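For this view, one protein chain was removed and the others were kept in their places.
Note that the chains take the letters A and B in the order they are written out, and that residue 1 is the start of every chain.
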Amino acid sequence: MFYIIGGVAVLSALIMVTNKKPVSAAMSLIVTMLCLSGMYVILDAHLIAALQIIVYAGAIMVLFLFVIMLLNIQEKEGRLSGHKIFLQFAWIMLVGYVFISMVKLIGGDSLPARVEGSINGFGTTKAVGEILFTDFLLPFEIASILLLAAIVGAVILAKAKVD
Amino acid sequence: MEIIIPTINLASIYPEIVVTIFAVIVLLLHAFTPHHSPGGAGKGGDHLGYISFIGIAYATFLVFTQEGGTEYSFNGLWILDNYSRFFRLIFLLGTGLTILISVKYVKDEGINHGEYYSLILFATVGMMIMGGGADLITIFLGLELMSISLYVLAGYTRNRLTSNESSLKYFLLGSFATGFLLYGIALLYGATGTTNLKGISGFISESNFGNPILIMGMVLLVVGFGFKIASVPFHMWTPDVYEGAPSPITAFMSAGPKAAAFAAFARVFFEGLPSLQGVWVDLIWILAVLTMTVGNVIALVQNNIKRMLAYSSIAHAGYVLVAFVSANELGIGGILYYMLAYTFMNIGAFGIIIVVGGKGEKRVNVDDYTGLAYRHPVAAATMSLFLFSLAGIPPTAGFMGKFYIFSAAIKSGYIGLAIIGVINSVVSVYYYLRITVAMYMKEPESAVSGAESMPSLVFSTAMIIAMVIAAYGVLRMGIFPSAYIALAQQSHLSF
Partner (left out) sequence: MVPLNHYLYLSAILFTIGAVGVFTRRNALIIYMCIELMLNAVNLTFIAFSKFLNNMDGHIFAFMIMTVAAAEAAVGLAIILAIFRNRETVNVDDINLMKG
């Protein structure tokens, strides 16, 4: 199961990066997100899996699609100058190097030992909510300020006329 | 079901609460007062700025009244110690000065909205949270609160193309850096099983600290924070963002958020990963040398003064990284002292840039400063003071800050690094003095350009207050540094 979902996720991520049309890119990103949501179910993260669909695949990507359609962007990736291509190539090499070294690390025996035992209702809304509102109360409040600031900012930038 | 609420110590977050409340008040006040005055849109009164300033002043007062000592609260997610108190004062000072230099600017640009001040205050709350977070999750959320407010502020003059561009670049590269930071945090969490800084350092010290996942996570954290403090090679966004953003926001970004990123950077590395010091010191050594050198060398050839100060700000981040490498008590005191001095001198310099730039920021090239001393001797003298301080010429705060940092480096045996730093600050004198020379040595070209010559500069009351505070701070910290050094010394992290 893991391998099927994982394969689809990687495939649609590749489609997203290579696709010319923003709408198709957004659609394949949604597929990747749905696959990840499946992963979360396998990993017993039920609340996060639901939120992944509702918030990411639902709200955020719909916002993307709205903007894409609102702007009606004409396809124009344009040619790159030689200097730019070289720069990009260098960056990709760097990222690739980091990636390879990371894979080496993960392949090694450096992973933490698996902790056995089970928390009652691991990953359910109730269990996550309980620690969210007790142990992690402060981050929760900070997140609310953050959302307020983001709303104010988005409104001020996107409004047609400010008075 | 029984729910156990952890200790909630509201007293330890009073200043944050006050600043948040004032942010909301300013927002609502603007929305519910009639502001369709004959002056047209965006021509409201100065009261919004002054109310925000009162909020900042009140929060500063609260920071002073908070009791000393180190205290954890909110289940270990929040820490109140001398270090976070000192950094809060830096942030509040930077914000207060920014508000004062904004008052006239926002009226000229037609952006005198409650939202402008509100976002500045929200960004300040984010910075204060970064300074006081004792857990990676708190630090991350504070960082994002600050960054999101800044993305918007950078693009606040919506009709100016450079401002749009600055905002877009800042946003894309900033969230890209956030991705790296988060991946680093995820790997640290995986390797240690906690995101709490004390928990991480406890775990590392009692188990194998050569774990490659841990090292990888740490390197990614360096990348993420490197973006936020604009160190080379993660500095590409800085010049464009600083040049394009509205000048008061550029001043703000170069002082507060940079200090906040350093606060979080130092806390994570000194408190969370002290056992890995052998590894990260070398990394940061390289970053420090690159940052100082590249920043100063590129600044030499800049003509736009905002862009020049952007590269200069990169170079200053390099000096602070030198203190970081020293990694002793003197070094941490050096970071604190230098960030305080930098706040005074950089915001001061930007204040003059705003005044000279005039409406629409038309005069931002070095040539525009030609002969300033003949027309406005006071403005030229003040500007020179700030530039001398940035260059590190005694008797200013910048000199003491550099002296402090380099002696910390020598004390921990990084003599080569200190020498590179001194050479760099000698190089930097050239481009700072170029402005001073233009102001004093060259005749104004009014005869040639006629009507194009510089109109009289208008200093608003708020601007004068800000300049007096900044100039006083620069001189006071330069001539009588002992009190500040003592304060910085006792604020170092306990590690």
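Here is the rule we go by: a residue touches a chain if its C-beta (ideal position, glycine included) is under 8 Å from a C-beta of that chain, and two chains touch if they have at least 3 such contacts.
All of these numbers come straight from a predicted model, not from anything done at the bench.
Engineer: Can you tell me which of B:L89, B:I148 or B:A317 touches the chain that was removed from the display?
Structural biologist: B:I148
Engineer: One chain isn't shown here. Among B:T7, B:T33, B:T70 or B:S175, which residue touches it?
Structural biologist: Of all options in B:T7, B:T33, B:T70 or B:S175, contact with the hidden chain holds for B:S175.
Engineer: In the complete complex, the non-displayed chain touches which residues of chain B?
Structural biologist: 137, 140-141, 144, 148, 151-152, 155, 158-159, 161-162, 164-168, 171-172, 175-176, 178-179, 182-183, 185-187, 189-190, 193-195, 239-240, 243-244, 298, 302, 304, 307
Engineer: List every residue of chain A that touches the chain not included in the displayed model.
Structural biologist: Contact residues on chain A toward the absent chain are 2, 6, 9-10, 13-14, 16-17, 22, 25-26, 29, 32-33, 36, 39-40, 42-45, 47-48, 51-52, 55-56, 59-60, 63-64, 67-68, 70-71, 73, 76-78, 80, 84, 88, 91-92, 95-96, 98-99, 102-103, 106-107, 111-112, 114-119, 122-123, 127-128, 131-132, 136, 139, 143, 146-147, 149-151, 153-155, 157-158.
Everything that follows uses one rule, which is that only the chains that are shown with their structure count from here on.
Engineer: What's the distance between the Cα centroids of chain A and chain B, rounded to whole Å?
Structural biologist: Taking the average C-alpha coordinate of chain A and of chain B, the gap between them is 30 Å.
Engineer: Enumerate the contact residues on chain A facing chain B in the complex.
Structural biologist: So the residues of chain A in touch with chain B come to 101-102, 105-106, 108, 110-112, 115, 130, 133-139, 142-143, 145-146, 148-150, 152-157, 161-163.
Engineer: What part of chain B is in contact with chain A in the complex they form?
Structural biologist: Result: residues 3-6, 8, 13, 20, 24, 27, 35-36, 41-42, 74-75, 77-78, 111, 113, 115, 118-119, 122-123, 125-126, 129, 137-138, 141-142, 144-145, 148-149, 151-152, 155-156, 158, 167, 190-193, 211-213, 216 of chain B touch chain A.
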